[in-house]
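Can you keep this structure in mind? I'll have questions shortly.
Of the protein chains in this complex, all but one are displayed in their positions.
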């Protein structure tokens, strides 16, 4: 166990484990529903990236802001969006966070700090700066975390946002989930950068690359970035190395992923690794299983609720366009 | 004199000197015309940056491509656009490179390799990649050089272009003329980057910062970048430190430039420095003056020609919109 | 009452809003005191009053500028973001259209996005092809955003104040050639409601529907034609989209003839929507087809006489009106 490891207390580990399993079980459930044909919507699997999202959300306070992407299930559920609302939105129901109008790619839930889920690659970073700017302006002490992919690091908005955040010392954390692919394109085919974190230096910003499958690396890295931001010392770029263990979205072809890569991924699966850590920390198999069983129960109830929930009224297509001034 | 200095031959020095003075005398003439009210157009002065442009153009072959900005007089005249056509365009005449339709901000002269002059900050870099991509595709051995400012280094297009150029090993040279200001904003107020060249590492690209007022630094740096590109080894980011000794455009306020800065600029003026180098290399005062006198003669003749030249036909507003297929 | 320029009018409106609401702040290139308060001086003097956090000079990063405005708005603030010249929206349309304009709808109403995007443009300054376009039609075609432009200082003050009040994004277009216009200051607290056109001049023979700088052209032509016995009604839309349909249709029902006029290029311009809508809704009142005038369908040329020829010509306005009312 590494030096840093000792710094993660049991309570925090339990918190991270619970969030991780919530993300994982939600992902499994979604795939099960899709596979069974019960549901037919776009869904971007997070298998392999559960721990990154969970650890990052555990490092935040409840009031902190999050901006994420279409592949944001991890951040969304781990931050704590009530499951019924989350499933409701994904199933396009009136009970969803956004009354079914946003959908899987556009979950918003200000109550739990999920401020924007964007479908346009890299567009979240500039918006995260704005949330952080508001906090800096009004001194509310909040930190904003924005999650994005390795592919997103090549778009202009990434660059502009990084430079601006550092210039103003905004309380923002840039979390790059480097899952080695942007849609069908492997990392080495989209950049010659040794890694994404290296880019931070070009803005005068600290940047760090960590193993996103190792709780002892990912949690302390995000926690330190969050604390730094909260202390007013400015932004940090945290690059979490991880794997996208499925295709780009559910059902999409992933024949372009070489078998060696798939083998490598399996060996690094964060879930067995995390379980091992938990056992090392004197959590019992039973305790851990009970947590998962509890989560499954909650998820099943939420899915039932969402499936039974009413559709949004057709008139909704005319609403929320501009403020209704009656 | 530095180590590198010995590597610049007398012929090359003479070439650079001649180009530098062409840029400088053109700039002086333009300001004289504007000051005298003879001409009223937008003009972006290049006083203080003459050597950077001249040395860069001297490092290119005649067939190489150049992309520059509204502040591109240096590249344009030093690359060799015939003066009559250049002045014709700036004065909005039918004899101009673009029949008066482009103007000072949009000089194009494919014959001398000036392919695009853009007025949108940072937009030249992606286009330069395309020119270089064509050369890579068809093996014509050309190199493309794109010039831009320090301010432009903060826009998304810079980032995307740098990453793509390195990924494909395009034969392109990125020349950042860091004149310490983007319009009214000083360097320290637009970025926390220690310097712009540092950013290259984030793309796996070589980057170098040199003194743009010292011929022994700027010429070898650009030359090496051009040679590297031509050898097929890919792009380089060359950052030339220099000063914009006037306001953003002719006639614009520059009260925001602090007096210390103005003093610092004056001490680093590239022209007396270059003259000193020339004298050290056994060029005589008389020779150097004769070159300037010759240039002045050419410029005066070109200006007379342009002033007397006809205006473009009003029907030009309907032409060159789409290919005329008759 | 004091006379103010349009620049001062905008400055006063912003100043007032910043004094009233600590959530209002400005960001954009060169906007702070260190840079002289903006290249067109609209934010001059505000840094001294409200500090650098509320007048943020930014890098040249339009995507980051609008993105920051969007984010701050989601967090409850009221940012005023400046895009120095309208053509540069080309680099940040995603933030404006896919985000600012849609976040209220996509969130089911949870996250309104009250931002004002100030930008300037205009033909006739010698800025050439990449700095002169009027692109309001792009935004008018997008749901979830107001498109506003003042033609005079009083409206500038009132529309800016109303735009800052609005709980949705506003594209606020300033015409460079209007900054220097002078008129009576409508005074503190003045507001011109969004979505309300002004009848800039009453008339009975034909309605010109226009906005921004060309309102002046329309008024000048109306003056001239009055002498010839042609009575022209001039409607200044002020809000281009969603526009004041009621005022436009009532005017056309009265006059029976309509002409749309804008500096933007004619094809697929805003005049097309207005003309299409008028002919549909006022079919029975119309005495002839709705006519349209716009800029030449090309990039804006550099040479001064070409640029002048590119702009909608007063002579063309006169000719179209005469053709419409049948007096040649």
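A few notes on this one:
By letter and in written order, the chains are A, B and C; residue numbering begins at 1 in each of them.
The rule we apply is simple: a contact is a pair of C-beta atoms (placed from the backbone, for glycine too) under 8 Å apart; a residue touches a chain by one contact, two chains touch by 3 or more.
Bear in mind the structure is a predicted one, so any value in this text is a computation, not a measurement.
In the full assembly, the chain not pictured is in contact with A, B, C, by the touch criterion defined above.
If you put the hidden chain back, the residue from B:59, B:91, B:145 or B:161 that touches it is B:161. For the options C:25, C:50 or C:105, the residue in contact with the chain missing from this view is C:105. Per the touch definition above, the residue from C:42, C:89 or C:198 contacting the chain not shown is C:89. Of the listed positions A:81, A:121 or A:197, the one in contact with the omitted chain in the full complex is A:121. The omitted chain makes contact with just one of the residues A:184, A:230, A:261 or A:305: A:184.
One chain of the complex is left out; on chain B, the residues touching it are 65, 67, 96-102, 106, 108-110, 115-116, 118, 120, 123, 125-138, 144, 156-157, 160-161, 163-164, 167-168, 316, 319-323. Within chain A, the residues in touch with the undisplayed chain are 40-42, 89, 92-93, 98, 100-106, 118-122, 151-152, 154-157, 182-186, 189-191, 253, 255-256, 311-312, 314, 316-318, 320-321. Seen across the whole complex, the unshown chain contacts chain C at 63, 87-91, 93-98, 101-102, 105-106, 128-130, 135, 137-138, 140-144, 241-242, 264-265, 267-273, 275-277, 279-281, 283, 288-292, 297-299, 301.
Criterion: only the chains that are shown with their structure count from here on.
Averaging Cα atoms per chain gives one point for each, and the point farthest from that of chain C is the centre of A. Looking at B-C and A-C, the interface holding more C-beta pairs in contact is that of A-C.
Centroids built from CA atoms put chain B at 45 Å from chain A. Rounded to whole angstrom, the centroid-to-centroid distance between chain B and chain C, based on C-alpha atoms, equals 36 Å. Chain geometry summary: the mean Cα position of chain A and that of chain C are 40 Å apart.
Counting partner chains per residue, chain C has residues 58-59, 61-63, 91 touching two or more of them. Looking at chain B, residues 154-157, 189-191 sit in touch with two or more other chains.
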